[in-house]
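One chain of protein is taken out of this complex; the other chains stay put.
Note that the chains take the letters A and B in the order they are written out, and that residue 1 is the start of every chain.
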């Protein structure tokens, strides 16, 4: 017998093998692993709760720390992600809950001792009420949910998983915080021209956001997808969006759409996605947001970015100038991530928010 | 002067140099570093408190988080151990206490700056009320207790250590959770045939459990030790158990005892323990628990395992089948680890549980 024989089924298989429950108005005790669990009313509920929690945190409402008092979140991050990790932690803490860490264990112990994801997730499930999971393998959050359901049949204390991103698969909390930020900044999604820019083929966050915008049942929305020809939005997402009646425009030329966009969502185009260096160099300048580019946008545009950022926002000097521009909302977007995660965690823990 | 001259005495020396206090009915302010500190009444007290705390957690008794409110546990894990680490953390959190971490410091800082265990433990002792210590050197928990006693003479805020395992030495909390699980599942230890399987020579958990079963003053207990001939239970443990009047049967053939066992405690036989590959291959199939083997057990057997597991429970497919079998209680055993640690931590912190 070798290590391969011991491996659990590939995580990706669990996307088909496991069907997570729809939220359908009731978050309590449910895993959160894909945006497809939500319907419009669920999205509204998250947006409203996130807004309320933000307001309560800012006025330092002392009752917020009672919402998840005594509840434990295990943070299982198989790959580091400063923002997602810290904002999950901060969300749970602000609700009065606690966090236990398996990261060191995950990095050192499990690899060393050859433990698979199914067993590590169930170990955390024995101690915690909720697992925040980040894992590089697509479908890993589905796999975690599958094995936690098995565990929950055997032990008395139930545990759910909330995905913090699984490979090129899903990143539902990022999508929700992006949606919240748009609604929060623009008042509504209705009638907006929303432009997603960058690597739309591999970009997990733009897939989730595009789907959520489609599911949000807004009227008069126009989605513009701007990418190098080799990094276009996958057909599955395109089909999903169009089936929901969204008007889509695809292009590789940012300037076709920049001046008409109400929301510009910027992401990085990575050199390593291109087979030939020359292909990358041919397009990269098209995909750098600088102060000059931002100045070509509408006066009331909002510039979003999931962060972290690198060359796609120019030099550090460009960063400093962009950061001061009131149209740049990526810091508010980042802060909103905490409030959206607070809303989700509180809801799945059964708190009344 | 060189690094060797700076080394503190070898940890193992502290097993003789330092005598931890007996519990003798009073846990408050005492280090927990060996099962030999306990007598029967102390074991009963831990078992009862663990059961009560489990019941209180499951019905979400809001007073549990007041038991260690304001108390600080430092988690000093010099080797990773997902389960022990996370369950100590979760135990302290569920009691309302806090956890501070020295792991990164331990990994990077102390090694880099050449700090010895005695000094790192006292650093933690200056900030925390309790240290959960995991260290690869036998006797290290004795050494920690020794130096904390010295520290406690000098500073005002006392600090105790609770062992999370020290090398091939002791792992008292694992032994206690195993004992709790047997009592919890079978109602009592009286009259049980308990079979410990695997590497009994180096297996820290089976040593602690065997001793605790002997100390538990149960009647009619039969202990069966099943191991390869080269990995038999050490004479010290064997003598200890027999001196307590326990009936012991040693064998290398599982099938001699499997059908009569009420409890089967499974552990891994590691290839690296064998001088010759052929010796390992000759025995390994005897030490794999599969669904077929489990089916040869008594109908009401309980199958335990300290986890993590690897080849000793066959393929992942075998895992999935074993996990569904109601006779497998290793997940409950894992969950119990948290409640037993809650009981211990609360008691040494002086809480009334």
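As a working rule, contacts are C-beta pairs under 8 Å (C-beta built on N, C-alpha and C of every residue); 3 or more make two chains touch, one makes a residue touch a chain.
Computed from a predicted model, the values in this text were never measured in an experiment.
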Given that one chain is not shown, which residue among A:25, A:62 or A:187 touches it? A:62
Which of these, B:23, B:74, B:161 or B:304, touches the one chain of the complex that we don't see? B:74
From B:43, B:64, B:91 or B:124, residue that would touch the chain that is not displayed: B:124
Absent-chain interface as seen on chain B, which is shown: 1, 5-9, 69-70, 72, 74, 98-102, 104-110, 112-116, 118-120, 122-124, 126-128, 150-151, 154-157
Footprint of the hidden chain on chain A, which residues? 54, 57-58, 60, 62, 64-65, 77, 79-83, 85-87, 89-90, 93-94, 96, 99, 101, 103-104, 307-311, 314-316, 319, 323-324, 331-332, 334-335, 337-338
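Operating definition for what follows: only the chains that are shown with their structure count from here on.
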Please work out the Cα centroid separation of chain A and chain B, and write it as a whole number of Å. 39
